[in-house]
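Only one protein chain is missing from this complex, and each of the others stays in its spot.
We just call them A and B in the order they show up, numbering each chain from 1.
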Amino acid sequence: MGGNGAYVWSAYGITLGVLIWNVWAARSRLKRNLRLAARDGEPEPEGRQPRVSQL
Amino acid sequence: MKLPIWFHRFGSPPYVYGLATALAPWLGGSTLILLLAGGVWGLAVAPPDYLQGEVYRIIYIHPQTAYISMMAYMVMAVAAGIGFIWRIKLAHAVAVSAAPIGASFTFCALVTGAIWGRPTWGTYWEWGDPRLMFELLLLFLYLGYLALRAAFDDRDKADRVSAVLAVVGIVNVPIIHYSVLWWNTLHQGPTISRLDSPAMDTSMLIPFLIMVAGFTTFFFWMLLRRLQAEIVEREHGTRWLQSLVRDGAA
Partner (left out) sequence: MAFDAVSLIFRRDLRLAFRRPSDWAIPLLFFIAVSAMFPLALSPDRFGAGVGETAVAATEADAEAGGGDAVETGVAGRPLYGLQSLGIAVLWMAALLSSLMGLDRLFLNDVEDGSMEQLMLSPVPFIALVYGKLAAHWLVSGLPLIVLVPVFGLIYQLPLATSLMLAFALLLATPALTVLVAIGAALTVSLRGAAAIIGLLVLPLASPILIFGARATVLALDAESAAGPLYLIASLAMLAVSLGPIAIAAALRVSLE
């Protein structure tokens, strides 16, 4: 890679990380919401906004 | 004005949810193929650059993530605007789904850009460089949109107030895009222009475009998945959702 390899790999690595995070976050959100919907008594009241940390 | 039936269908949560369920796997599959092909091609197969050597390979991810960061904002702002003007809840759902994806891509664009900048321009970051500043502003707009939403307890109010912010911030996107033309910045000019023939050699252009396509399908794949999650959350207690969940969630 001619000495600059670290740059290329770290850039690709971070991008891959972002992609993976996106997939994981979206998937876990969907699963969680479906699980909550399946339960009749949902713990969160109607219209309650999710916290930012739940991204 | 009589609107076509498909227009009304797009305002219906169960319809859109079903559409997302059907489309998502295809988008996911295409993404995998495109990103894998483009990534391998860009990393291993394409020849090293005359000027930059191997470091240029970041061109196969950085401009794409930057482009997605801007496109995601357009999607978010337009959707929020539609939701605001015509009071279509589903539009707000699209906006809030696009936001985290756009924010992560903006972050990615900034970081990959900084990494690329160090060996090529000698610096990771340049305060006062217009394109960097406005891309950073974009990140703050995304975060501001999400933070503003979170501050409201009433979801409808959150939708509508944050929609105003989203629309206000839309001026930033053309500024980012044209900043390299308007100012003498550290950043290079646009790589691909609609009117001119690209300056890149074909052996580099093809993986470049493959990655553009791959990241685009990725964005819409993620958008659909998040939209599904958002619909499920908003449609709590409705009959269609209950029966969907009882039949085994798709």
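Quick note on the criterion: a residue touches a chain if its C-beta (ideal position, glycine included) is under 8 Å from a C-beta of that chain, and two chains touch if they have at least 3 such contacts.
In this text, all values refer to a predicted model and were calculated from it rather than measured experimentally.
Peer 1: Can you list the shown chains that the hidden chain touches?
Peer 2: B
Peer 1: Which listed residue, B:Met133, B:Val180, B:Leu209 or B:Val245, touches the chain dropped from view?
Peer 2: Answer from the full complex: B:Met133 touches the omitted chain.
Peer 1: So which of B:Leu23, B:Ala147 or B:Leu181 would be touching the chain we can't see?
Peer 2: Once the missing chain is taken into account, the touching residue is B:Ala147.
Peer 1: Just checking the interface: what residues of subunit B touch the absent partner chain?
Peer 2: Where subunit B meets the chain not shown: residues 84, 128, 133-134, 136-137, 140-141, 143-144, 147-148, 151-152, 157, 160-162, 164-165, 167-169, 171.
The working rule: only the chains that are shown with their structure count from here on.
Peer 1: If we count contacts the way the header does, which residues on subunit B are in touch with subunit A in the complex?
Peer 2: Interface residues on subunit B, with respect to subunit A: 35, 39, 43, 48, 53-55, 57-58, 61-62, 65, 100-101, 104-105, 107-108, 111-112, 115-116, 118-119, 146-147, 149-150, 152-156, 158, 218, 222, 225-226, 228-229, 232-233, 236-237, 241-242, 245-246, 249.
Peer 1: Taking the complex as given, what residues does subunit A use to touch subunit B?
Peer 2: For this pair, the touching residues of subunit A are 1-2, 4-5, 7-8, 10-12, 14-15, 18-19, 21-23, 25-27, 29-30, 32-34, 36-38, 42, 46-52, 55.
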